[in-house]
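Structure incoming, see below.
Presenting subunit A:
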Amino acid sequence: MDLRFFIQLAIIGFTFFMLINASALLVLAERKIMGFMQQRYGPYLVGPHGLLQPLADILKLLMKEELRPKGADKWLFTLAPILSVTAAFAAFATVPWGAETTFFGLLDDPVSLGVADINVGVLVIFAITSMGVYGIVLAGWSSNSKYSLMGGLRASAQMISYELSYATALAAVILLAGSLSLREVVDTQAGTWLGFIPQWYVFLQPVGFIIYMIAGVAETNRAPFDFPEAEQELVAGYNTEYSSVRFALFPQAEYINMTTMSAVATDLYLGGWHGPFLPPELGWIWFLLKVGAILFTYIWVRWTLPRYRYDQLMQFGWKWLFPAAVINLVVTAALVLYFNA
Partner candidate 1 sequence: MPETLIFWGLSGMAILASALVIGQRNPMYSVLMLIASFGALAGLYIQLDAPFVAVAQIIIYAGAIMVLFLFVVMLLNAPQEDAAEWDRAHPLRQPGIMRFGALLALLLVIQLTWALLRVNGVDVPVGTQGDPEALSSVRTLGRILFTDYVFAFEATSILILVAMVGAVVLARREGDR
Partner candidate 2 sequence: MIPLSYYLVVSAVLFAIGTAGVFLRRNLITILLSIEIMLNAVNLSFVAFGRQFGSLDGQIIVFFVMTVAAAEAAVGLAIVIGLFRHRESLNPDAFASLKW
């Protein structure tokens, strides 16, 4: 029960706390950025510049009535949002967000910033993300309503289709890095070429990065791939029948999934916490900036592009994105063999 144990516990708590903050801030960021892109202010009444708006949203949601349709499955109706949110939080557990630090001499051995570092970390993230499908599928089915069922089925079919391209793009990066542990993948991206171009994998794998981002957007059911919760077509898709707290957990799970995807993209392609001017102990500031940039891109893409129709979405995933990812993997493998021979 020494200091190191408590500091590691504190890091876990801090990560959890920051994730919850991230989801709340994303609610606000989405609405403000949407507002600015549509040439209006977003919410600005609650708190300075609307900063307390997420608090108002959550209070409103908590005070609504908890409904459950009569024919809904008693256990699964409540289990579905819990599954969604648990998978979303659990996926972030293997993502390292900072270098090893001794907290400026407080500890003897450095402790690594991140909840856990597993030697098959990349696969674990993939596994937990594929468990997140169950939340949506069960939500759609247990609501006992045709809109929910259609939305749930479509969402899960979309998620498992784009998981393939996601995994294949990941595999190409693993080929370059030579390890499945996310911390080691980041550490191979330290250093610069020619003194100023950082050795990030996005420069070695531009196609892979684009494939990963597209698959990430589709995995989290964000626009332009958000047909399952399209307001115009399906009422609200798989969360039609949900209200109050159970409803609030679904967008929270979506935002945390977005954050996890951005964090993994940062670790795999953008060099994680390595950056030019700061010492390694403060690398998490760079991590935060990079994750923020990717999240901004997510929101930007949502409010700029029109939505895909469902069959176009599936065709794109299977006929264009997956072959592109496979070709990317094969070319990467060939180049790795050639340059290492």
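Just so we're on the same page, a residue touches a chain if its C-beta (ideal position, glycine included) is under 8 Å from a C-beta of that chain, and two chains touch if they have at least 3 such contacts; residues count from 1.
On how the list was made: all candidates are chains of the complex that A comes from, given by their letters.
Everything numeric here is computed off the predicted structure, so don't read it as measured data.
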Next on the checklist: For subunit A in this complex, identify the touching candidate from 1 or 2.
Outcome noted: 1
Checklist entry - What does subunit A use to touch candidate 1 in their complex? => result 73, 76, 118-120, 123-124, 126-128, 130-131, 133-134, 137, 141, 149, 153, 156-157, 160, 180
